[in-house]
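Below is one structure; the comments refer to it alone.
Note that this complex is displayed minus one protein chain, with the remaining chains in position.
Let's look at chain A:
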Amino acid sequence: MTRATSTDPRSWRGTAKHHQNQQPFRPSTYSDLFLPFSINRNMATDPIDSALDLLRRLNPKDVKKNVDHLIELNPDLTEDLLESVDIPLSVKKCSKTKRDFLCCDYNRDGDSWRSPWSNEFEPPVEEGEGVVPSERIRKMEIRANEAFDVYRELYFEGGISSVYLWDMDDGFAGCVLLKKAVSPTPKSSGSWDSIHVFDAQDRARTAHYKLTSTVILSLGTDSEALGGMDLSGNMVRQVEQDMAVDDDTSHVANIGKMVEDMELKMRNLLQEVYFGKAKDVVGDLRSIPPLSQTNRDRATQKEMISSIGR
């Protein structure tokens, strides 16, 4: 099976997720995600590559709408698009525990989503339908949900978290989801969605982890003085790591550390891109001080530097 990669070898998008077999939330061929980019590079005009390239260009705020349009235009792309494109997470309430949980393709079965708190589907699925993790993996999933609930409170001071795990032949895989929305003033708002997808391959006393993380960050203000300003998008990063494993508790700790490090890195990156790069580009388009003055200053500076050098 080939995996569509984005036309840009530097971009992780398109390799970010997995292919699925039959059961929609049980990736069985996760390992072929990490094929070297060069293998698929000459498939640039594959329609799925083009669709991913298009989504990387169009307004990221409209990603859900655009995915729907693409599916209408080319229904063959449906599965690949739903698997490879991250859209903001939706929220459901667990009727058993009354707690909110997050929905994505990984806890979905048809039109139902499994709650990490009760292990039951909302709305309920037919008797015998809806795949749940094995007993061992579910135990780990419960622990991971407790751990990331603490993580969520420490870093997000609010919001919602959900962790889903599933069995794999040589280990297990899962995703850690976090979501928070704020409106610090009536005129500004923001939302953060983290989607961390990983797999863990068991080895002797260690495990090999692969993590693909997407953060969808939307910020906006609207006021008479400033007018409308929307700063939205997503960034994707991947990392692989071997870590020591004593028992299943170590897995939760290891994944916790990887996700914590990754989010710290991504938060810094987002800060740089959203508030540094975007602002710099505006400054490249238009200069507040007159350019003749800027150019004069530069020439003077150059002269000074060359006179020092002499």
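Rule of thumb we're sticking to: a contact is a pair of C-beta atoms (placed from the backbone, for glycine too) under 8 Å apart; a residue touches a chain by one contact, two chains touch by 3 or more; residues count from 1.
Note that in this section contacts and distances are computed from a predicted model.
Visitor: Could you check which of "DNA replication complex GINS protein PSF2", "F-actin-capping protein subunit alpha", "Ubiquitin-conjugating enzyme E2 1" or "Exosome complex component RRP46" matches the UniProt name for the chain that's left out?
Guide: Checked against "DNA replication complex GINS protein PSF2", "F-actin-capping protein subunit alpha", "Ubiquitin-conjugating enzyme E2 1" or "Exosome complex component RRP46": the hidden chain maps to "F-actin-capping protein subunit alpha".
Visitor: Taking the full complex into account, what residues of chain A touch the chain not shown?
Guide: 10-13, 45-47, 49-51, 53-62, 65-66, 69-70, 72-74, 77, 143, 146-147, 149-151, 153-158, 180, 182-185, 188-192, 217, 219, 221, 225-237, 252-254, 256-257, 260, 263-264, 267-268, 270-271, 273-275, 277-279, 281-282, 284-288, 290-292
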